[in-house]
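Can you read through this structure? Questions will come right after.
With one protein chain withheld, the remaining protein chains of the complex are depicted in position.
First chain written, first letter: the chains are A, B and C, and each begins at residue 1.
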Amino acid sequence: MNTIGHLINGTIVNDSGRTQDVYNPSTGEVSKQVALASKATVEEAIAAAQAAFPAWRNTPPLKRARVMFRFKELLEQNAEKICQMIGEEHGKIVHDAMGELSRGIENVEYACGVPELLKGEHSKNVGPAIDSWSEFQPLGVVAGITPFNFPAMVPLWMFPMAIACGNTFVLKPSERDPGSTLFIAQLLMEAGLPAGVINVVNGDKEAVDTLLDDARVQAVSFVGSTPIAEYIYSRASANGKRCQALGGAKNHAIVMPDADMDNAVSALTGAAFGSSGERCMALSVAVAVGDAAADALIEKMQAQMQSLKVGAFHDKQNDFGPVITQAHMEKVVGYINSAEKQGAEIVVDGRNPSVPGYEQGFFVGGTLIDRVTPEMLCYREEIFGPVLLVVRVETMQEAMDLIDAHEYGNGTCIFTRDGEAARYFSDNIQVGMVGINVPLPVPVAYHSFGGWKRSLFGDLYAYGPDAVRFYTRRKTVTQRWPSAGVREGAQFAFPS
Amino acid sequence: MNTIGHLINGTIVNDSGRTQDVYNPSTGEVSKQVALASKATVEEAIAAAQAAFPAWRNTPPLKRARVMFRFKELLEQNAEKICQMIGEEHGKIVHDAMGELSRGIENVEYACGVPELLKGEHSKNVGPAIDSWSEFQPLGVVAGITPFNFPAMVPLWMFPMAIACGNTFVLKPSERDPGSTLFIAQLLMEAGLPAGVINVVNGDKEAVDTLLDDARVQAVSFVGSTPIAEYIYSRASANGKRCQALGGAKNHAIVMPDADMDNAVSALTGAAFGSSGERCMALSVAVAVGDAAADALIEKMQAQMQSLKVGAFHDKQNDFGPVITQAHMEKVVGYINSAEKQGAEIVVDGRNPSVPGYEQGFFVGGTLIDRVTPEMLCYREEIFGPVLLVVRVETMQEAMDLIDAHEYGNGTCIFTRDGEAARYFSDNIQVGMVGINVPLPVPVAYHSFGGWKRSLFGDLYAYGPDAVRFYTRRKTVTQRWPSAGVREGAQFAFPS
Amino acid sequence: MNTIGHLINGTIVNDSGRTQDVYNPSTGEVSKQVALASKATVEEAIAAAQAAFPAWRNTPPLKRARVMFRFKELLEQNAEKICQMIGEEHGKIVHDAMGELSRGIENVEYACGVPELLKGEHSKNVGPAIDSWSEFQPLGVVAGITPFNFPAMVPLWMFPMAIACGNTFVLKPSERDPGSTLFIAQLLMEAGLPAGVINVVNGDKEAVDTLLDDARVQAVSFVGSTPIAEYIYSRASANGKRCQALGGAKNHAIVMPDADMDNAVSALTGAAFGSSGERCMALSVAVAVGDAAADALIEKMQAQMQSLKVGAFHDKQNDFGPVITQAHMEKVVGYINSAEKQGAEIVVDGRNPSVPGYEQGFFVGGTLIDRVTPEMLCYREEIFGPVLLVVRVETMQEAMDLIDAHEYGNGTCIFTRDGEAARYFSDNIQVGMVGINVPLPVPVAYHSFGGWKRSLFGDLYAYGPDAVRFYTRRKTVTQRWPSAGVREGAQFAFPS
Partner (left out) sequence: MNTIGHLINGTIVNDSGRTQDVYNPSTGEVSKQVALASKATVEEAIAAAQAAFPAWRNTPPLKRARVMFRFKELLEQNAEKICQMIGEEHGKIVHDAMGELSRGIENVEYACGVPELLKGEHSKNVGPAIDSWSEFQPLGVVAGITPFNFPAMVPLWMFPMAIACGNTFVLKPSERDPGSTLFIAQLLMEAGLPAGVINVVNGDKEAVDTLLDDARVQAVSFVGSTPIAEYIYSRASANGKRCQALGGAKNHAIVMPDADMDNAVSALTGAAFGSSGERCMALSVAVAVGDAAADALIEKMQAQMQSLKVGAFHDKQNDFGPVITQAHMEKVVGYINSAEKQGAEIVVDGRNPSVPGYEQGFFVGGTLIDRVTPEMLCYREEIFGPVLLVVRVETMQEAMDLIDAHEYGNGTCIFTRDGEAARYFSDNIQVGMVGINVPLPVPVAYHSFGGWKRSLFGDLYAYGPDAVRFYTRRKTVTQRWPSAGVREGAQFAFPS
């Protein structure tokens, strides 16, 4: 059986040691193994990155950007293959994988503009004949630790910009679906990146802790669940590193009485069930303002969900695929069970869906639960499955209070036609990414991604302009040239 | 014989009317004809651009940028062919054409970042619950009029960014070497640009005046000689258009006594004779501070120039090729004659160079003239040929006064090791582009190009960040939403 | 009788020659004289500015900003006096003058931030060990020519930023109400500005043409009517100067069927009649979509206008004062007469208002005219008086087509609650300053002011970020230091 290894200093290598199974979630079968890097292997990757840094740092930004231009071309040429690899290990349908990859490529496109983005500020005459300017210099070796749910996109949030800024990189992708990530890194090598500038180590906690503790690693970017994000942030910080750690979410959509209900239902369906709800920007709670809105929403959702298709990744007719593991499938079903027990109303029940030919796959069907209340377990925690909860409230303020009371603050959305409602909502809600009639308000690649409250630890966000600041260190130079140099000297020397 | 036509609304068309000869300057022979657009033909191009504008304006910037990404790929794939076309019509050596094209492609790369560059400024609470933001909207139809000396690069300074910003474009390239320009525009169509967004009309004053007078043309970018720049600027302005018009130059290099003389000589050689000096950034005057510096400079230049090779465009062993026309060749020789007559010393004489097999080509050899003074005709006017003048002064201040007294202020340079001299020079000199030990201080594509004094008319420069501003119009929106809409309404409607 | 002179090189001077009457429009009496500068006087002012430039240019921006901080304090301390002076010569009510002055002071506040605003862009390694940066250097002597309707505010749009950027300034204010402008310039001197940095010349066409033609003047800012703006722009441009020339307006408000009508009426009243409509941002046309909206608007406007008070400037109970001259009063009345003749309906008639005790004042009362059509003279031209026209249309598109068909494109506004209508309007309308439920969408001082179409000639707008660019010239420096200097030398010299 194939074992996925590491990319260190331009070469694919394998640990002699531990490995872990990689599943095909659509079939429920183990399809390959992944090597789990030892501390020594990770240190080897760090050393390669450290060694590659001085030359890469001195490569003009324009030349670094050109590697990204070529990388974009290669990603486009290999898009189908990458999506196939994502589907096999993660389970998402090919069109969904293509969407993920496209958002990833947008980050490569943004990194192509790095000569513009790295401009510092130049001030003439901060004092008499004294000038001062800032430079944004690369940090050195930086690390990225990424989750299973976007094996292509989330790494592409990180390393293209980090590398374009002049850093060298060690990536630790999810050990559950490491194949496409490694392949993408190989494409970057093919685009002309010098050996050692990008390194990939597969692994588990041992690898992670090595990255967090090694003094040569200057910064850590993390995306995953909130408890791990918190761990990463405090350990990296205690080691004096800069760190940005993005965690979990419970994204609410407010449905106002004046909303265009057909539009809202269509938007919610994609946002709640796409990728089986395994997205930190999935919309998992709809808050209907007034029973009239709630009833209309439930009725239309129920109708729409009749045509929702769950199934294997390779069939484009399917709307979404399996969840990532058997254990996760059971956890999602457990949340639905608990909702039922706690008195919510299961309007559409996705437990035990029929997926002929894929009986061992990790499938949960689209599930709609009405009359959820804030005390319920299914409301308090992130389900990360194809489950949409409906909470009924009587005023918009009540809806906003609910959102602000939740521990997470990643994304949120309002459906309305009213300019005032939209402005009040976006101004006051304690959430980092806000949609107005946009159900998945993921910022485009030239803005930055980040939640509030316990959805993000750190002060600079992922990708976009913030990434440029996260992956560089400010240096301020103040310059004064003493007089009586060659200029006046020349004058003294050659009097007329 | 082949006749080069126009590109209008996605199709190559020809006027039935006037044509003009296009020469191969290396052989002195007419190689093809170029159609000269009538007023009606130009108006047809403007109409096509006008019709294409609404849809292109509404195309998201990210999608417009993607056309530029593909355009870059096509330019790279067709680089050799383009350079061949440039060489045949302009005469510059292939490696020099490749340099030109590369600088042009850098502008396409910069235009790929247009989603970032178009960002407006958003201000929350400019008053209580009042927000305001700026948008940089495209202008509509814009025109570019470009010179013979950079048939690929100068058009690429203009239309990629103009189009990426959402405008549609009518380009009038030089009628002396129109082939490569037209081909490049065709590549842009091939990259996926909708018909009518880029149009090319070949022509002369009739075409130019039509563009300047037509009310549908919102803005004009021009690069050429100063008298024409002045004409374009005042006529376009009188018609209420925005205009940027770049003119001539007489670029001086100061050689200080402490300069690294080998470095200076090597730099001057390329900057004075490259492309036969037919560059608005060519270094045409060296100002030596002190006779010691002057003598050393002359001696080393003379030695270096022994290996300078002038010849036909296709031979990479040649350093530079012919000038553009017979008439221009005679004009350059006339300047050398006048210098001789006015008492300057012809150190290296490039008149009547021997270019075996190309006796009818328009060749002038590299020429070095010492002891030039400001009164001489060769000093006062732009020669635009492979001629380097040396002026001797006794102090750095005297050198700077010379530069500031000249009508042009395009580029300049100082050779020194001394921080103070460099800072004083760059701070005070009345020139737009300043080099410190850099002989051709052409700003990179992510900065902007423009001279001072009579080298540029207008306030925004060519390419880089200024181009984004030149090709867009600011719109400022101020927004307040009245209360008592659905938000409070919902509260009144559903009391608890 | 008092004669208002000029401020040249820090001293108040008078021409021996021509003068012109300055009226008190509330009483209709001549209250003082203003000197009209001869060509020689203007040239003296230019010479003073030219002489003051080198030292002021070299004064660090932080120190220049500190003069603006003190200037702001002095303006606040003298606010009542300034408003009194404005009222006497212009006629606007004290509270309106205070509003004008406040907006002017906001521009001084913005100029206090000039060290931030002047930052250039610094790029490391544009090539190997080559750096490049941009500097925004002052132009030299710049001129401002300002209108009667905002004698304090419009000059404050210009000279604080121009001077903070390091330029020296010659201001030619309106000869109709020059008193407050001159006093404000004196306060700037008191704030610590060196002599010659600000100069004020009063005058007429002779003064204007001198400024437009003198080669030492680098740039001209103008605000006034469109025919003069066009003259200024083409003459300054023909002289090779940079120029921004702001002209007239005909600002429309669309009143949608869903608008909050009380809010709209209250907003329209202030925006149409404030300062007697003598504002280039006055709302002079209301376009009601649907007869229901039109009827409601007319009814509520009529009611509201019953309490509108026109009268002398010093009485704060008045809503607005006289227009600027007898001739202008007659012109405004002429427009109302023509509307009546052409078939419009005079709903509220402001002709011959009763203003007891001020029978010779230049008063026109608030006037509301319904059923205006685009062919009428009152619609086609700028009235610049307290006259609100109502045009009735049946669709929002029809309303937008009307606006886009007008020659002016300064400001516009929509009254609606609907997010989609607002966004469609602001995106597509061919107007530079757009309000959404904001009747006077004058950008705040940290944005920039400018209309589209024939309301502005030039590419950079007034005040805000654009003013920084207008009043500076980009210089780009590219720097490479040759090796084998003291660093390596020291190594050779002191081997271990």
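By definition in this document, contacts are C-beta pairs under 8 Å (C-beta built on N, C-alpha and C of every residue); 3 or more make two chains touch, one makes a residue touch a chain.
If you're wondering where the values come from, they're calculated on a predicted model, not measured in any experiment.
Asker: Consider the whole complex, including the chain that is not shown, and state which of A:Gly248, A:Gly385 or A:Gly432 touches that chain.
Answerer: A:Gly432
Asker: Write down which of B:Pro54, B:Gly127 or B:Gly192 is the residue touching the left-out chain.
Answerer: B:Gly127
Asker: Which listed residue (A:Val13, A:Ile130, A:Leu377 or A:Leu402) would be found touching the missing chain in the intact complex?
Answerer: A:Ile130
Asker: Check each of C:Met396, C:Cys413 or C:Val434 against the chain that is not shown and name the one that touches it.
Answerer: Only one listed residue reaches the unshown chain, and that is C:Met396.
Asker: Based on the whole complex, identify which of B:Gly17, B:Pro60, B:Gly192 or B:Gly343 touches the chain you can't see.
Answerer: The missing chain is touched by B:Pro60.
Asker: In the full complex, which residues of chain A touch the absent chain?
Answerer: Against the missing chain, chain A presents residues 121, 123, 126, 130, 132, 134, 219, 230, 233-234, 237-238, 240, 242-243, 260, 263, 417, 422, 426, 431-438, 441-444, 446-450, 452, 454, 457-461, 465-466, 469-470, 473-482, 484-485.
Asker: Give me the chain B residues in contact with the hidden chain, please.
Answerer: Per the touch rule, chain B residues meeting the hidden chain are 58-62, 115, 118-128, 133-135, 137, 416-420, 422, 436.
Asker: Taking the full complex into account, what residues of chain C touch the chain not shown?
Answerer: These residues of chain C touch the chain that is not shown: 62, 65, 69, 72-73, 106, 109-110, 112-113, 115-117, 119, 124, 129, 131, 256-258, 289-290, 394-397, 416-425, 427, 444, 446, 479, 481-483, 485-487, 490-491, 493-496.
The criterion applied here is as follows: only the chains that are shown with their structure count from here on.
Asker: Common contacts of chain A and chain B?
Answerer: Looking at chain B and chain A together, the chains touching each of them are C.
Asker: Where centres are the averaged C-alpha coordinates, which chain has the largest centre distance to chain B?
Answerer: Max centre-to-centre separation from chain B belongs to A.
Asker: On a C-alpha centroid basis, what's the spacing between chain A and chain B, in Å?
Answerer: 42
Asker: Could you tell me the distance, in whole angstrom, between the mean C-alpha positions of chain A and chain C?
Answerer: From the centre of chain A to the centre of chain C is 48 Å.
Asker: Could you check chain A for residues that touch two or more other chains and list them?
Answerer: As it turns out, chain A has residues touching two or more other chains at 62, 115, 119, 124, 416-420, 422.
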